[in-house]
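Below is one structure. I have some questions about it.
Every protein chain except one is present and positioned as in the full complex.
Letters are used for the chains, namely A, B and C, taken in the order the chains are written, and counting of residues starts over at 1 for each.
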């Protein structure tokens, strides 16, 4: 069986595992107040071109990170604007609402929000005389790349950032798959752009080669002032916090983060070319490690015997949309083997 | 100035005020454990054709009633299905989310949900293998009449009730304006039908002539078992609870509830005929006390000098949608005066 | 039967009822944006010696007011310091916790907090290196008078206020029975002192002669910036908001508030003297409208036939503590009749 189901089906990248082994028997203080975590924060700030006093927090998983950050950013009367396809709007078991906040959804365009639609929404909101009876837009959430594998251009990000700041609300970027977005073909956005345009963002570890872990970066320094107890309230505080530090140290050493992203995207691109050359239709034009194809059900059934992948939506009558995901753990052989089976 | 802004701009119906005066100096136990409240519950059960052991709770206002009932009915992993135009989805300042629950919106049809769309939604939900990562549909909320003044037919209500029960989730009816729905032209639904088809519903007092107050009826007896402390947690418990009892006693004595409904609907109908005969367009076909017309802005401006009404959505360039609402406090003279101004 | 059970067993003071009747048929905008409510706020600001720009909000009931204000004042990682006998710590069905906040209890001294104990608690809290794993003290809650009918001296209030401000946390005063506290024998605190020393406080209407209603005053102007939607989320927003305005207008006209307080305290004092002269023991030395006596059970049983009162704690073997409460609705005859029965 070869695996294209997701980018979190294997353990951790060997360079990270090696560091975990090497540090395993050392004793450190808990909850992130250890030298590995401090160093990981420094490496991340450097990669992002950020000052020393910018906060970097390490949490365990993506849903929990979104719930904690959003809860920290919003006042009680505010909600979070997101695309109707956004992870927080669909796939977090109601964690955002469980913290008391409404997700204010706007239509998506291949998973993306449009700056002008966000602006229109906010403007219309405050134009309504009864707006205090409704949930105020208190921040904007986007994912980069999106749930469809698509990415924002630098211009699009700048527009969104501008809209947010002209309305005094923060822009938060969910970077669960940031590694793959930055490595995407045609991507004109760097991690420094992300750090410049977002008020808060997170660098995903779980889907980019760590066992677990997400690094929350807060370029807009006054935000999230008492974040530690919120992390704990949201179940996101790891007792052996140095495990997060050790992993992110490795991820930001010798550009492992970049190498992982490029590796996966390269294999995804190879797969897409093969699909196209065989005449299969692309469901969403994604330049990242998630690829969506519309395949005849007979092909899906044939592949299923040797390939693990995921239906994207319900199985159709004759054909179905299927998602293939590559990661650090995918090999060139895996992809060639899959291509042969097409 | 004549008032058509809403049905809660005046105080209380004289028959109710009289009862409040007559009982003002009496002492009773607090929090609803008084004879007036007990008697009001009995009168309501009788009007609804319900057994003695059906619970009737009296709360203060509509948003608070929705938040309390929905919080009581849903498990933590569940959300409430509602029309995207539903009051809980739009105009409750996020009170439902503040209690931890997501509002799962479906498209509305003149404010109404369609049974087949609800069923489709629930079926698709459980067909998705990852459904535990999403918010489970735990109940259905509808308003009768809707926010557009429209009403469900008996057949539509029966279909919705059937869909809910075949999926083992309760149907909750927000009856903030129930008086006007039951009195609507062409309405083939009685309060006994409501009580038979809903698992929980509330009979609105605030918009039907009381100073305040909503009566929550629980025909499905096993639901809401520890409701009293929830009422208190949600800020819905009135210390001088007998004020609710006294008002609902009056409302269900000599059919005041029915008289108020019919009075307001009759005047609304008269207004609509006049509008139509003058060639103005109806925005939504409503058979109840809320009427929506598309009027030229010059007419709106002229009326505004002597009539209080409400823009329904933003003012348009040449014409705007305007809402006129009648109530127990509207007189035939008010309506004739308005018609003359048209 | 004569009634000493509580101060919320009767309806409303005749002067208030008269105003409600006189304004009943008028139409006003909803939710508190009406002239009566504006005027009531002005009258309250004047009584408190506060500037025009100090916010005054009108809510429906006490528990809901506490829950809303506390939720508005606290950050998510903070809790509220209260006496272990405080209303929010005991008798609000968990409404404070339901909003996500811990009540941090300190021992009470006849219902009162001591400034030095509050200061010690806060100091110890921040001395603990692991304080971020605990709930930070984010405000102080006291009731004036307390649940035992006792009152703080001006010096005690000033000390508490000083402790709060030197630690940058607000002092919130629950004035459910403020009328009776200010009218207490030996009280050296005025409503202007309350307004000067508290950051937020509320003036209780429900227990001081209105049908319902509590006026939240915010002398510390930057606090509670987006309070309206919070009021709605907490079920505390009244559609016919002018009812609150009308009642508080009457309460602050011709010093009705002061007259009600003095009347009830005078009768309570008369009762206490009679009890003492008959040799019955006082359970708590209260100078306000709540009086607590330890009576032989035979006396309790005899009284019970003609007097409504309340056990304070469980019935003892030979004697029990009983609470008698006076209000605007208590007459001198009621008290004399009770005294005769002793």
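Quick notes on this one:
To be clear about the criterion, contacts are C-beta pairs under 8 Å (C-beta built on N, C-alpha and C of every residue); 3 or more make two chains touch, one makes a residue touch a chain.
The model shown is predicted, which means the values in this text are computed figures rather than measured ones.
Considering the whole complex, the residue from C:130, C:168 or C:222 that touches the absent chain is C:130.
Note on the undisplayed chain: of the listed residues C:15, C:97, C:156 or C:319, the one touching it is C:97.
Contact with the chain not shown here comes from a single listed residue; of C:61, C:79, C:229 or C:245, that residue is C:79.
Among A:35, A:235 or A:296, the one in contact with the hidden chain is A:235.
Among the residues A:44, A:67 or A:139, only A:67 touches the chain that is left out of the figure. Which of A:37, A:93, A:161 or A:269 touches the hidden chain is settled by the complete complex: it is A:93. Of the residues in chain C, those that touch the hidden partner chain are 76-77, 79, 90-94, 97-103, 124, 127-128, 130, 132-135, 314.
For chain A, the residues in touch with the chain missing from this view are 1, 3, 5-6, 8-12, 14, 17, 20-21, 23-30, 60-64, 67-68, 92-95, 98, 206-207, 211-212, 228-230, 232-240, 243, 308, 329.
On the side of chain B, the interface with the absent chain consists of residues 71-72, 75-77, 100, 132-133, 135-136, 226, 228-230, 232-233, using the contact rule stated above.
FYI, only the chains that are shown with their structure count from here on.
Across all inter-chain contacts, the pair with the most C-beta pairs is B-C. Averaging C-alpha coordinates per chain places the centre of chain A 50 Å away from that of chain C. Computed from the mean C-alpha positions, the centre of chain B lies at a distance of 33 Å from the centre of chain C. One finds 42 Å separating the Cα centroids of chain A and chain B. Counting partner chains per residue, chain A shows two or more touched chains at residues 76-77, 100, 132-133, 135.
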